[in-house]
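As structure tokens, the structure follows; a few thoughts come after it.
Note that one protein chain of the assembly has been removed; the remaining protein chains are unaltered in position.
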């Protein structure tokens, strides 16, 4: 049995980690921290955990007792929490964006402030098992991918790694509101977003360099992504619609083969005819598809933003880092309806 | 042409007043105030008013230029704004709860602070034209009814005024989120409320005494309301489901006759077989129905909370107070779909 | 390992059974029937089952191979499927309403046609473990409760069994649209129901006698329920708001004690301060609460209509009938967000 801790246990990703890990056969939640709720029973605040998590939130956790710690705090804070953990010899998975971009200048450009932990940044592994499984197994520190980035990269990676598409792609992504986290804002105020679809951060969203970086890793190319996120009036789920240009002649069957070759043995990524948010919600699964229209490819990726797009993928990485079975604790189907 | 002003022009009820009044044939919007947006063009902030409202928000308005002022500020502030307006000889419609309860002790009990304008409170008329039309015509000051109160009172008033029901009633009401106003909060955060229905303020909601007061006015009775509001994952609309106990034997046809007699000539209240939020959204209409089941009556009332439940009803009152045609500027059907 | 079959495998409750049972440690899905999809791979039709259910739908199933069969067909059909199964010595759980009412005359009144299997009806056990656990353990045939009925009965049973409330109660229930099943209809057409709340079958819904029957079983009373269901614009979840009248003096703490005594050891029913659909969605849990207002009690029950309100509860019953651990395969928390 491995012991893990969660720093930032009351946010959506922290709570989702607890929801998943409380039934994990090989991992035990040893501590959950929360500044605002320290001293309270976890299951009094997050009542869905009643009967499953018998802990109180604490101000801090004792790293020495842990095999791995999930840092589920906002970016900027994560890179302050992480160094001490790593130096105490604990493995770390950071849920924020702090360790996703390898280049410090790029971090400053996209996040608007300096990176304060360049030392560990260079060793952090991007936590997408389908692309970087072996690196994750050996990592002390994993940067868990962004939600949009996960759906988008998985939708396009086979096309990039097979070298049959041009570098410049258009991504029109749509996310449920839980992706915005638990702090109320004007954009997630129901009367504003509840009967609409709201584009935001057009061309400037922080997942853009993350997507480009991952696509470049698999293609040695120079991906250029125009990324337009939209807020959907649903709670969970992302659909990423990607538009690419073919550099060769190909058929839909050729494309399907490329995806099957890449994902055929993956437990959590399925090439299906009609990727559906409802099919994956509540699960760590991703459904993808791609079809050709007049020399262009339209590729889709659908995930639950809080599971494969956050806490489920983090547990998948933790399993790899801790030498456990990769699917342990996350091997359940989506809700379907 | 009458000139009116709106104090608090950026909130939902202030914006809705502007949406309605910008096309009113007999009323002109002379000023809209907004502390946070003073100096900005109204139509730059509320872009749906582009081409319809050619004003800038101001810090304050000059009461002398106005025939009537709508006070669309939160309760507590409204009773500070109102006295000066009335003393300047301007008619006032208060959109908040400050002038709805005639009894100062009751106000303190339900609103949690002292009432500071007892002087004008006693002359304020409750602005529901279907019940108090003649008083409104003569009023200098109208307290515009609450949204829940409007749907609920209109659903039950005929039963109370005909004296055929017991005093204690149960009201299970459901409202769209725009009723909560434009300030984001935990309850209206989409991930929390977007796929749920959330009961709140059970037995303690401030519209309770308002409903009891209006029912008592039409029945000389002693109504006792158990009121349970629920937040719905829709933006506009209220459905109020009311449960009453008959004191006589009656048929559904008898009940229908009672409603027809009461509302048959009303322009905005219709007794229909299946009251529907979609049928009234966007309009000042209210649909009601009532049927008997084993000696009990189930009565329904459906409105758009921002129109008949707020700004539309306020314009209806303004028309009466200013000697205009009651339906002027608000005589449009609901959206239907 | 126990073998089970699902008759009617493509409907929502059939699919939900498969979603749950595919990960059940002690039960294996041996067959799923579907008239329209016979011969197709289950996971090609219900893609969320890809990697979890490796079966083809069949026209029929061979009862002899089964320990238990779930009949997930519409009422009227279920009572035609069931007799042969029972006569073949297989245990049966019927998901429809066919075996929920003990009285044939009552069945005809509420369902509009004759009951054709009076023989087995009299031995069928109402499958709500919290009330009838011992009977279920010994049953050959269980009638799985209705979704509304489950939320409503669990919300009120402690009050009835402790004999402190009057017989006549008002239930104002709200359900997600998946409760209507998978056949499109005018009422579940999104443009009609998507931004509304729609009361239907007021006073005439078939779950009414079911609720009365269960409450009478625990109270030896004569419950009289006025039941008003409303269709909510959410997919999963029921909130039942129940209004009762106290016959004694009591405090909120007294009420809480009564619920704790009844449900304190139940794995799936929790008395919490604010029952929430989001807290239970995706799980077999039910959250309840009850508070006093002027001699009346407002009681709430929240469930996922497809899990505790249908397939999860059925698996809970199956566990009991097959001598397995009651929580086996359904012991997961709700989604929370």
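For reference, chains read A, B and C in written order, and residue numbers begin at 1 within each chain.
Just so it is clear, contacts are C-beta pairs under 8 Å (C-beta built on N, C-alpha and C of every residue); 3 or more make two chains touch, one makes a residue touch a chain.
This is a predicted model, so every value here is computed, not measured.
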| item | value |
| --- | --- |
| Touching partners, among the displayed chains, of the absent chain | A, B, C |
| Listed residues A:234, A:269 or A:314, member touching the removed chain | A:234 |
| Hidden-chain contact residue, picked from the options A:65, A:87 or A:224 | A:224 |
| Residue of C:47, C:73 or C:188 touching the missing chain in the full complex | C:188 |
| Of A:38, A:272 or A:298, the residue in touch with the unshown chain | A:298 |
| Among B:16, B:81 or B:326, residue touching the chain not depicted | B:16 |
| Residue among B:55, B:77, B:104 or B:335 touching the omitted chain | B:335 |
| Residues from chain A at the interface with the omitted partner, ascending | 170, 172, 174, 191-192, 195-199, 202-203, 224, 226, 228, 230, 232-237, 239, 241, 243, 274, 276-278, 281, 291, 293-294, 296, 298, 300, 337 |
| Sites on chain C contacted by the missing partner chain, in the whole complex | 12, 176-178, 180, 182, 184-186, 188-191, 193-195, 233-235 |
| Residue ranges of chain B at the interface with the undisplayed chain | 12, 15-16, 19, 22-23, 46-52, 178, 195, 235-236, 267, 270, 272, 274, 276, 278-280, 282-283, 285, 287, 306, 331-337 |
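Going forward, only the chains that are shown with their structure count from here on.
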| item | value |
| --- | --- |
| Copies chain A and chain B touch via same or different residues, half shared test | same |
| Centre-most chain [mean C-alpha coordinates] | C |
| Centroid spacing, where centroids are CA-atom means, of chain B and chain C in whole angstrom | 40 |
| CA centroid of chain A to CA centroid of chain C, Å | 35 |
| Inter-chain centre distance, chain A versus chain B - centres from mean C-alpha coordinates, in Å | 45 |
| Per-residue overlap in chain B, given as positions that touch at least 2 other chains | 191, 195, 233-235 |
